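Got a structure for you, written out below as structure tokens; questions coming shortly.
What follows is subunit A.
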Amino acid sequence: MSNSVKMILILTLIACISGGVLSLVYMISSPLIEANMLDEQRKSIFLVVPGAESYEEKMKEDITYFECKDTSGSTVGIALPVQGNGYQGVIKLMVGLTPDLSRITGIKVLEQVETPGLGGRISEDKFQDQFKDVSTKPAVEYVKNQEPEKDTEIRAVTGATISSRSVVAIINKNIQRLSSVL
Partner candidate 1 sequence: MGGVIILISLASMGGLGLALVLMLVVADKKLSVKEDPRVEKALEILPGANCGACGFAGCGAFAAALVEEKSTVSGCKPGGNETVQKLTDLLGIEETESISPKVARVFCSGGIKETVKDKVYIGIETCISAHLVGGEKACLYSCIGFGDCCEVCQFDAIYMDDNGLPVVDLAKCTGCGECVRACSRNIIGLTDYDEVVHVYCSSHGKGAVTKKICKTGCIACKLCEKDDDTGAVKVIDNLAVIDYGVNKAPVESVNRCPTKVIRVSAPAPGYENMFEAKIKQSQKAVEEKKT
Partner candidate 2 sequence: MFIKGISGEEGEVVAVHGNKAAVKIKANKSCKKCHLCKRISSTEMIVDAFTERPVSKGERVVIAVRPGTIVKSAVILYILPLIGLIIGYYFGKFISAFFHIRVKGELFPACIALIFLFLSFIPIHIYDRKKQNDSRFRVFITDNIPKNISNPD
Partner candidate 3 sequence: MKLFTFKQGVHPPYKKELSKDKPIQKAGIPEKIVIPLVQHIGAPCKPDVVVGDAVKEGQMIGKARGFVSAPVHSPVSGKVKRIEKAPHPLGQDILAVIIQPNGNGEMAYMEPMGEKINKLDPTSMLSHILNAGIVGLGGAAFPAHVKFSPPRGKPINTLIINGCECEPYLAADHRLMLEHPDDLLLGAHMIGKVLGVKNIIIAIESNKPDAIKTIDHAAAHGEIVCMVTETKYPQGAEKVLIKALLNREVPSGGLPMDVGVVVSNVGTALAVCEAVRDGKPLIERVVTITGNAVKYSGNYLVKIGTPVINLIEQAGGTTGTPGKFIMGGPMMGIAQSSFDVPVIKGTSGILILKKEDYMEEEHRPCIKCSFCVQSCPISLLPSTLSLIAEAKKWGLAEKYGVNDCIECGSCAYVCPSKRPIVQFIKTAKLKLQEIKAREKK
């Protein structure tokens, strides 16, 4: 067998085998993975919209959001996946809103790459819990180094104003976009 033919045969064969094996593994694992992902999504949605029992994916223009319903089937809130830039990189959030978008029912930081121990503390419950029942009208605000006074205010993580401000900005921007299409 000439070397060239051998080369062609071997590499093509190996590539094919690899494709074949992987597609098999994929077929086995993909249901599990999808279930995993879905589970995560569900968890975060139910977290930010208390009382929700089921949800429905909706799309308006290019905005995806989830309409949440309780057992009775009435809409208890809206879960909005949003993202934007933080101090270091992208921050992804799930924001829970009342159906009229006037108040936040909760937020969950899904992904972030801020400095651990600093901007990273936006993932801590202490920070996230502040957003419960915060008014979005006219806009969410942050204060530094002091307790919030108004019901639109949250307190920024000390030493990580930029990250905190980013979270607030991302939320405000996306609520506005959503309310403009709803």
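How were these picked? Simply put, all candidates are chains of the complex that A comes from, given by their letters.
Structure notes:
Rule of thumb we're sticking to: a contact is a pair of C-beta atoms (placed from the backbone, for glycine too) under 8 Å apart; a residue touches a chain by one contact, two chains touch by 3 or more; residues count from 1.
Bear in mind the structure is a predicted one, so any value in this text is a computation, not a measurement.
Any copy counted, the candidate of 1, 2 or 3 that touches subunit A in this complex is 1.
Note for the complex: subunit A touches candidate 1 at residues 4, 7-8, 11-16, 18-20, 22-24, 26-27.
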